[in-house]
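The other protein chains are all here in position, but one chain of the complex has been omitted.
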């Protein structure tokens, strides 16, 4: 075996219209020192993959192999690859890895601002690495783990359980940390896609007294309940002013302590500010691509409310690490294990993209077979 | 003497148009237990007073006596009035006082959220107290300090020096605290009115490496320089995109670490987000009345920037206390002592309001004579 | 009925030896405006009560009626008593109340330091109020809720469930907040008395990945497991160096992220520092009385570890409020509902004190009958 089967996303055509992914065979790499080859067991299709298909992200080196978070086994290691405890990995170990690579630890953002998710040198597997960089995405039989990639042991966490959250785990955990959810807080999650669902889960795990969710469609809202949401609202059937009334009814008339926006819709950011109580916190984690502007009233929605509005970009190693540590506990495993998974082969990724785009799927996994 | 001369603001007429303040005589109060009568030495005209004249604030019980921050001497005390150390004040003591009264310490905002500036029971001298509540504003010979008002000794701080900052001191100190200005940060202050100028001063005192100011007119910008701004820009002579270029040129291309909006213009809030570096902080303290909406791009201006945007409403006792403690140091006194003061009598308050509204004055004080 | 049966603690005798509590009848008070009479349903005997019996606290106005946290129904209200939402309580409502009274909101600690648990004016029911202040403790048929006491509705939380935690709930919640327990942290709780057990519970609820407990005796450690501790160690059967080895074995050799000391033994504070990983947090909440000194090495145990050691004194309203909000959730109720309760009448409080002092009881409640 010297080739790997992969699904390649060509990016939009010259007419700007999305083009379908295609199966290709790419050669396995010669491993550099202290690198490894991962045999993919499961990858996923997330909302960012739909944006990638549609050309909504800048700086993407098409053609790419999508799939930024994956799980698999280390097929081959050259030299040594360590975990954060300094223990070497062995061939055969089941791992995932931090999709972010090449954070430089040498620039102003890394060293002075300590804002490593804004390091301009970082590269992300499946997004800002393309096939010119090798096997750098999870929709593939193999991924090349370049030197410096941080692998993480899954211990007893089943691959399926981990991928039920997948890339939403570090994103949601980061958002919940940034929201400083406190014991007994009421948390409102806007959006019921994978990030929204995981945000519900981590809010519960961090001690929210009550989690509410506004999203759609109904099936996803059912999953929101399973993840711990006490009450849910289908936004497609309620006007914005209805939604505010609903939130106030659930919060003794004050609004929520923390609102976490996971939708992708610009207007949801303004609504998040309006749903939140005075001196509360809004976390914006759903605006990963440019969907346009939104307007708000800085007197009523921000200054007079003494509100905190916090953008939340990217994840770092700690978010992956802590997410997996949590999944090792039965109370966390119970939350994500109820999510409905749909499996797609490499030949079916276009269909998977369509399903994810439509919101009809809860969680789409990729199994790297044909 | 049993009457006090006051300037009364009637509020807008039925046609919604501002009406001028008028001189009146009001009876001195019978002091309740543990209350006091303050003989006013100096009060001020601030931007909020212009908004009050124009009817831009809600919940104002016109007619009112404006002047929320003032300094004077305790003419008469009934019972005991203590400072925060528990020492009783004596008649003849020179003091200022926390203009916020009746924070309840019993509601959800006070006790659970610990957000006392959002306590719905608080009343503010000169703003939400009116003449029906007695002598409750500083444009007057006397102010009635009701039971529970927190008086603060001025120690050696000259009345003029204190009033050079006046109500902008606690507001600006609060904003700078909320911005968590760190040693060597570059801070951008939007606005060069009294709040902007004091924000420059406190940013310097808190260790900003460099403070920039965008404001107008030129005379105020000269004062911005005296308060410590390293460079200033007159926004009336530069387009928004020029302004961004100017900020980037002064920040090695990154944007500022902290931007503090003190303008009152909604668009300034969006610009503040754009002027600020990734993972920086924006404080919004200039939107004390509703001047309309602004729009922004939540992807580019917030989420991708991993930005913090923080509303900052009101002040509490600590802000007054710390501001006065700072003014006792020569390095702080040197900053505010250079501000140009203009004095107006009670008969001249309408003129003073016009001057403040126009931005032509730096700081307008009220001397309670005719 | 015009009298209330109470158990009075006389305090130590002239020889310094503890004296037993005695039953007495005290007259019911004439209610001041906006006060109430609480008919006690359940009170408790906690470790502080043992210290009170033994004269280990300063400033106690013996004789006192112990029992600082209690639950009951409002028998009589004069005027209005509000909850934090501003809704009036009605006679017959089942409530608990913040045992801390008269926090002044006017002193330097309240207003400048915002450290209200260090306000020198505060009084605590059952501890620093004595019978000279009226019916001010829970070992009684009735408690007089003076004007300004903050009552809290129990909603659907059963009185027994609430009192299973009792005064340990706000104390432990405060400690866990102060420890900033993060998702997936390993938390070590020292002590398995009521505060230790509740600290385990809130650590789990706040998202600890794993909680360990070192305490005694074995029966309490069994309850520690039920509250969520993954592993426990009986300190009476292991030397200090054994204990360190045990902690390191459970933490990949690093020590715990957060250690919360709930023991009362001075040496436990030094051990807490040694059990904790570099750059971790130690919370000291078990040193409510003076049990003597402890020594430590500031190079190895503190500076080189870049450690945070945080004293944690008292509680405020928010801790009671949030604790009750949490108990309304099934996942919190499940934790405390397993605690073994022992009931004592007013005639049996001396026996209860002996049991609590011995550590043989898990939780001792007081039923105000004979």
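Each chain gets a letter, A, B and C, in the order it is written, and its residues are counted from 1.
In this section, a contact is a pair of C-beta atoms (placed from the backbone, for glycine too) under 8 Å apart; a residue touches a chain by one contact, two chains touch by 3 or more.
The model shown is predicted, which means the values in this text are computed figures rather than measured ones.
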Checklist line | Shown chains that the omitted chain touches within the full complex | finding: A, B, C
Next item on the list: Have a look at C:284, C:332 or C:366 and name the one touching the chain we're not showing.
Entry: C:284
Notebook entry, point to check: With respect to the chain omitted from the figure, which of A:112, A:245 or A:334 is a touching residue?
Noted result: A:112
Checklist line | Touching residue (missing chain; options B:3, B:80, B:249 or B:329) | finding: B:329
Next item on the list: For the chain that's not shown, point to the residue among A:39, A:68, A:118 or A:150 touching it.
Entry: A:150
Next item on the list: Can you work out which residue in C:307, C:333 or C:362 touches the chain that's missing from view?
Entry: C:307
Checklist line | Touch residues of chain A, complete complex, unshown partner | finding: 82, 84-86, 103, 105-108, 111-112, 114, 148, 150, 316-318, 321-322
Check: Touching the missing chain, which residues of chain B?
Finding: 85, 173, 176-177, 182-184, 202, 204-207, 209-210, 252, 321-323, 325-326, 328-329, 331
Next item on the list: In the full complex, which bits of chain C touch the chain not displayed? Write them out.
Entry: 108-109, 113, 115, 117-118, 252, 254, 257, 266, 269, 277-280, 284-300, 302-314
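One rule holds in what follows: only the chains that are shown with their structure count from here on.
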Next item on the list: Would you kindly tell me how far, in whole Å, the mean C-alpha position of chain C lies from that of chain B?
Entry: 42
Next item on the list: Please list all residues of chain A that touch 2 or more other chains.
Entry: 252
